[in-house]
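What you see is the complex with one protein chain gone and the rest in place.
We call the chains A, B and C, going by the order they appear; numbering starts again at 1 in every chain.
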Amino acid sequence: MTLRPSSKEAEEVLGRYFPVLDHGFVSLVDYMGTDSCIERAARVSYGYGTRASNQTRGLLRYLRRHLHTTPSEMVELKFHCCMPVFVARQWIRHRTANVNEYSGRYSLMPMLFYTPSKEQLQKQSKSNHQGRSGEGLSQATYDTAIAQWNDLRTKGQAQYEWLTDNDVARELARIDLPLSCYTQWYWKIDLHNLLHFLKLRADSHAQWEIQEYGRVMAGIVRRVVPLSYEAWIDYDVCGAKMSRMELDALRSLLEVREDGTVSARPGATLSPGQLEIMGLSRREAEEFTSKLKQLSVPNFEVALADGLPPDVFEKRFADAAPKAEPHKPQP
Amino acid sequence: MTLRPSSKEAEEVLGRYFPVLDHGFVSLVDYMGTDSCIERAARVSYGYGTRASNQTRGLLRYLRRHLHTTPSEMVELKFHCCMPVFVARQWIRHRTANVNEYSGRYSLMPMLFYTPSKEQLQKQSKSNHQGRSGEGLSQATYDTAIAQWNDLRTKGQAQYEWLTDNDVARELARIDLPLSCYTQWYWKIDLHNLLHFLKLRADSHAQWEIQEYGRVMAGIVRRVVPLSYEAWIDYDVCGAKMSRMELDALRSLLEVREDGTVSARPGATLSPGQLEIMGLSRREAEEFTSKLKQLSVPNFEVALADGLPPDVFEKRFADAAPKAEPHKPQP
Amino acid sequence: MTLRPSSKEAEEVLGRYFPVLDHGFVSLVDYMGTDSCIERAARVSYGYGTRASNQTRGLLRYLRRHLHTTPSEMVELKFHCCMPVFVARQWIRHRTANVNEYSGRYSLMPMLFYTPSKEQLQKQSKSNHQGRSGEGLSQATYDTAIAQWNDLRTKGQAQYEWLTDNDVARELARIDLPLSCYTQWYWKIDLHNLLHFLKLRADSHAQWEIQEYGRVMAGIVRRVVPLSYEAWIDYDVCGAKMSRMELDALRSLLEVREDGTVSARPGATLSPGQLEIMGLSRREAEEFTSKLKQLSVPNFEVALADGLPPDVFEKRFADAAPKAEPHKPQP
Partner (left out) sequence: MTLRPSSKEAEEVLGRYFPVLDHGFVSLVDYMGTDSCIERAARVSYGYGTRASNQTRGLLRYLRRHLHTTPSEMVELKFHCCMPVFVARQWIRHRTANVNEYSGRYSLMPMLFYTPSKEQLQKQSKSNHQGRSGEGLSQATYDTAIAQWNDLRTKGQAQYEWLTDNDVARELARIDLPLSCYTQWYWKIDLHNLLHFLKLRADSHAQWEIQEYGRVMAGIVRRVVPLSYEAWIDYDVCGAKMSRMELDALRSLLEVREDGTVSARPGATLSPGQLEIMGLSRREAEEFTSKLKQLSVPNFEVALADGLPPDVFEKRFADAAPKAEPHKPQP
């Protein structure tokens, strides 16, 4: 029983563990605040006076559009997450969260490793210098890659077990575990910073594996604060920044009449060369036109049926630890 | 209805408004997490394995003693507070919180001002260069001070009303309101940073007026996380740091036997001069001896009976606004 | 003598005090890093290999356009600033800076107050609910306002002096000083957060008084990191965000050909009503068209000749302190 504001849709998924990748998960373990709480915090700035609740949506959209982000810091979410170390290393770069991670100095690491599917093991992108291209490998190359990884992991696991059997300090025994090894943490963050994280990490330029986490978390956010989620999709995820030069290009192509009508200027046209003269680099000209192409609107959601009880994962991890050692006494 | 962890003692005060100073208040409007949640976050570092719940206290004390503060960041509290501007200015220096403050640009300021009691209007301290001395003023001096303030405030209020009646921009009309004028905000912070704030601001070196807020908030914290509160009192509030030189002094006065017994060294004694030779400045020598004097243990608590419903303050503020202006339309 | 990277243009203004408002100032007292240092930090992400220096500009613009802001956190600026308390209260809301403010608990406050010019003492805006309208007051209203303020300030100053003469604790003597009273601080911040601050505070929606500080600081930034400054103007200050609905509107008005040419669709036009059907609120439709109107590009700069030596202000403040008290001894 609580007097605290709560969200029915969020309560439905609270404490359920949603699988991500081959062994990972995301679970919402607690949350504080709803869309109304953001409104209430914003209203303190505007002084007293009550509002019809159908104005909540308008206010939240106004705040997001105008980057008035402090009220959305009044909502907080806490997750329990499990991911490969290379994903954890990208994730932890977001410094505004609170984190408690599983310690490989104190505890034995479960021997669970991420294996990319054939679909995902792609070639290096030519255009995006840090990502994959969409182009897959031949079956033979994929099979070889996986066989080599399995061999490495079997040997690495054997060595880890041999070292810890020989009572070598865990903080050293683990140093040759691969970056594909799974770790886990509690992670708590306010809504403003979470949406910033999701904008970057559920985006197609992020490494696909972290996107998978982002998509589940975005689906959870939608349940906690549906109006804020909708505003985030409309103004951030599916919006775009235009530079001074891009706005100048738009101004030369469009005209605004006194009555607020916007019209195409008859015959107005800008070739890539003309865009360059207006100050856009070749790359910027490409970025400009791609903003004008149709985009599909993402629809992040989590299905209740996908949420597993925590003990499924607890057992899987306990089983994957090198040995069923009795937990050491502790302060 | 919620599945979220909750605390019965915290729920009792949730949403109640506790008066502070002559017109201010503190209210807990939401919270996330309990002592057990801190333990759970810490345990993720230590791996799987369940613990008897009577070990929670031991773990929380261990964590606090050893400055393992990240698990306590997993608890979050949200307050609605009202305080004079000069108190707000000290408070806002703590940068790790989320804040939404009443806006004097958008809304009319309520004409409520803080008046120190005769007890509190003291002389400047000789020893603490930034505080008050404990020595009061004569009745005549006090009466004069208050009369002058009342005069200033009456004139200031009249001018604010005259300016706003003349439709002068509120962001300018307010610039001659005094620092004693009340403002209010929503303020959200994690437990680790809150306890740091309270350590400094509920301390006797802080300005007395902000201490009054700190004491109420500490009483609320005790209801949300009683074990963490107890550890904070024992290790932080009533503890003390000893320098290398102070530890050297202790070592020359005490001896530790093999079996762990600590004894006074017969005849060992250190005069202020000898302390100075060991590297303590005169001021440090005084600080050292004062740490060895008996201290009373503070007992922060809030009485349920003191908690008022929110509309008491809402009405008081509405009544104190220059005019009952209809709230302006807004996005 | 130093091996550290330095900027000739920044060195020219280093330690000069630029007047702002009637008694305030901004001074760059130290800085760390240049445009090249941002490039170097970014390159560590991209691995080894040297670049022609004429690629610095391209890289810095790319980083800013794509919100890769961490390299710009590698530059740091430290300012000494003096401003009225109501400006300080807006400024301090930016939590990512380091601050040391003059203490009214420890020291006597100089009796310097901000007086708005006739030009600036404007009426409340009807459209922007928190700002001024551009419409001035009559000469008579202005004169009355100023006379009332002067009267309040004279009385307030007299009381402050009377209280401190009577040795009342300074932390209390000051509580009826007005928000127009000047304070000062050292303020240190990294370039990324500074540009965010300046985007908000040198913007026309900010209170005019804090804009005045923002404009001087932006002129100083230009001297420290000219290429980053230029990118900030092009992508942030003179850029705009477009929402999903605004992009949809643009897509219906423009077409992109295979070869990258962008053309106005013949006869395409969108009335306010049609924009509303596409999901823009009336207010958003207005915001959309205003983004398409021509904008002047701000040109922030500081003139060397305006920079005064620090002792000008030091003397002014010392003279304005209630009495020439000998500075108290201190630890």
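Quick note on the criterion: contacts are C-beta pairs under 8 Å (C-beta built on N, C-alpha and C of every residue); 3 or more make two chains touch, one makes a residue touch a chain.
All values derive from a computational prediction rather than experimental measurement.
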Touch partners, limited to displayed chains, of the chain removed from view: A, B, C
Candidates A:Pro71, A:Pro84, A:Pro110 or A:Gly307 - the one touching the absent chain: A:Pro84
Residue of B:Glu11, B:Asp167 or B:Asp234 touching the missing chain in the full complex: B:Asp234
Option touching the unshown chain, where C:Val44, C:Ala158, C:Ile277 or C:Leu304 are the choices: C:Val44
Omitted-chain contact residue, chosen from C:Lys78, C:Lys123, C:Lys199 or C:Arg265: C:Lys78
Those residues of chain A which, in the complete complex, touch the missing chain: 84-86, 88-89, 92-93, 95-96, 99, 103-106, 114, 116, 120-125, 129-133, 137, 141, 144-145, 148-149, 151-153, 155-156, 159, 162-163, 166-172, 174-180, 207, 283, 328, 330-331
Interface with the undisplayed chain - residues on chain B: 46, 58, 61-62, 65, 129, 233-235, 237-247, 249-251, 253-254, 256, 259-272, 275, 279, 281, 283-289, 291-295, 297
In chain C, positions touching the absent partner: 1-6, 11, 14-15, 30-33, 37, 40-42, 44-49, 58-59, 61-62, 70-71, 73-74, 76, 78, 80, 98-103, 106-108, 184-186, 188, 190, 314, 317-318, 321, 327, 330-331
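Heads up, the rule we're going with is that only the chains that are shown with their structure count from here on.
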When chain A is superposed on chain C by its C-alpha atoms, the rotation angle in degrees, nearest 5: 180
Centroid distance [mean C-alpha coordinates] between chain B and chain A, Å: 36
Shared interface positions of chain B, touching two or more other chains: 99, 103, 106, 330-331
